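Here the complex is missing a single protein chain, while all its other protein chains stay put.
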Amino acid sequence: MNAEASAIRAQPLPGDFAIWIFIFAELTVFGVLFAAYAFARSAHLELFNAAQLGLNRVYGYVNTLLLVTSSYFVARASLSIKAGRSTACGHWLVGALGLGGCFLVVKLAEFHQDFAQGITLSANLFDMFYLSLTFFHFMHVVMGMAILAVVARKAYAGRYSAADHTGVETGGSYWHMVDLVWIILFALVYVIH
Amino acid sequence: MKYQSQAVAKPYFIAALALFVGQIVFGLIAGLQYLYGTFLFPELPFDVAHMSHTNLLIVWLLMAFMGAAYFIVPEEAQTELYSPKLALLTFWVFLTAGALTIAAYLFVPYAHLAAITGNAVLPTMGRGYLEQPLPTKIGIVLVALSLLFNVTMTLIKGRKTSINLILVGSLWGLALLFLPAFYFPQDTVKASFGWWWIVHGWVEGDWELILGALLGFILIKMTGVDREIVEKWIYIIVAMTLVSGIVGIGHHYYYTGAPSYWIWLGSIFSALEPLPFMLLIAFSFKMLLARRREHPNKAAMLWAMGTPIMAFLGAGLWGFMITLAPAQYYMHGTNFTAAHGHLAFFGAYAMVSLAIISYAMPLLRGRVANSAAAQRWEMAGFWIMVLSMIGIALALTGAGIVTVVLQRAAADPMPFMQVQDKERVFFWLRELAGVGFFVGLLVYLRSFFISGEYEYAGEMKRALAT
Partner (left out) sequence: MKSPAVLPFKPCTVSWAVLLALTTISFELGAGASGRMLMAAVLALTLIKGQLVVSHFMGLRRVRLEWRIAMAAYLAAVGGVIALAYSIT
């Protein structure tokens, strides 16, 4: 590798270092939840397979597309601000927020249908995991949107620049984490059976 | 001391230390009663000694937190306290109510105390840590309201730093979480929920935020590290505490009649509760390494660095050992729990109280730091108390293991009292370590009676000479 390329690679983590402590802590939390799900499933295979059929997988699929795209918009926001275009950055972030909002609406519709079907925390072990995992993630989406909203406002107010845009990367990194976790959750809970 | 009104913290700190002595005396008595069941009977039965021990613990910690709030909030807000007079009046009300309550425990039989204080009208008495008669409980609420009014008004008129917001916010939480104390239904399941909302809500939620705020304040002051960096860490620790601690309450629901999904939710989330304590260690040591100055108050620094480590051991490690549902199935309510309770309460909340007292008292007495001689006594007290507490915890852990092996997990369980007999050696060790702890406390207190302040010139000369 030439010196130039290794210089690119030596960059610090994007955004504030503190958010990365939090991201790694959150990833640990989700990791433990995923492991618990996987092993609970091994111990109650029949039950999981039967109960999993009660889910409408399309909700999960649509929500993955929404969240991945939203994450992409945030990546574009970060590119925009690096090119010094604050307004474009703001627009991308608002787009991401809109998609995040759609995610919440779809998820709420799904919850609504779940409850109508009698899916509850006490119904069975799968339903318990499904509801707690997705609700816990839901709260993270809400939290991530709150952060993105603050960042978007600041972007429109011209508080970031090509030289100084740590805030965008901090909020963005958190949002990508929320996306990353959902990608795994989607595969684990909706797809793999 | 930057603001005159911070001086009201002083009586709070002094009273806290006096009550601490009382707590340990009752602990030693209760410990001896484990060995000689009739010691001091019937004048002072075990239940009264136990109740006085734990209630004094809570009261002195509250005293220390309040003192800390009266000290920190004006300094952070950069303005005088809203009403120093009210703070002082509140102090006397609280101290008198506390003293009267302990006196009532000692001189009035509990059932009679319940009868004459209106427990029949609104039953609240009898649950661990919440044994106080109704008037005392109401008094606690009034004292808390007075504190909240005072610090909130100070905050409103002054600078709003993150440390101050978290501190005042968590004091509000502390008061609100006390309210289930007035809810004591007949249904034992509901009663136990209400009780845990307070106990768990305090020590594994709200008080952790107080701990973070106090430690953050001390470290900003002592290391000179940028406030911004400290605040970021504190926010992360607060967030992790809430992420793990709220649902983590499920680790008290397992076998109490709650729905069975709590087995999973409680196990998973409470298993994550050590995380914020680990972050607290990382944070403190990062700040120590990044320090921009050498503060002459070495003793306060020792307390501040010792707190996260001991808190992690007691809460994180010992808590983890009993938290997973299959483990707790065997360990619930054994001396394992008592080992965890001792190490966690001391390591987190007693030690952070002693840390803020160590930092603030010299300032309240008009000097940046105590003389090197006084600090040597204080640090000796630190080590004796810390090591003795580890001794207490190990002895109780030993006793807990014996119970699990002979009684809980045995195919042919041994009767309770026979098991207690087998554990006598551990109860002796606990008592001996307890005496050690008491000695450490006296050594620590001795440091307050060595006058003089830290002499830069003299210490410098001595350091160069060696």
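In order of appearance the chains are A and B, and numbering begins at 1 in each one.
Note that a contact is a pair of C-beta atoms (placed from the backbone, for glycine too) under 8 Å apart; a residue touches a chain by one contact, two chains touch by 3 or more.
Values in this document were obtained by computation on a predicted structure and should not be read as measured data.
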Checklist line | Visible chains in contact with the missing one | finding: A
Item checked: Identified contact with the non-displayed chain, of A:A50, A:V142, A:A162 or A:I184 -> A:I184
Next item on the list: Extract the touching residues of subunit A with respect to the undisplayed chain.
Entry: 4, 8-14, 24, 27, 31, 34-35, 38-39, 41-42, 45, 49, 57, 61, 64-65, 68-69, 71-72, 74-76, 78-79, 169, 172-173, 176-177, 179-180, 183-184, 186-188, 190-193
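Throughout what follows, only the chains that are shown with their structure count from here on.
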Next item on the list: Compute the distance, rounded to whole Å, between the mean C-alpha positions of subunit A and subunit B.
Entry: 37
Note to self: Could you list, by residue number, the parts of subunit A that touch subunit B in their complex?
What the structure shows: 16, 18, 21-22, 25-26, 28-29, 32-33, 36, 40, 121-122, 125, 128-129, 132
Notebook entry, point to check: So in the complex, which bits of subunit B are touching subunit A?
Noted result: 229, 232-233, 235-236, 239-240, 243-244, 259-261, 264-265, 267-268, 271-272, 275, 279, 282
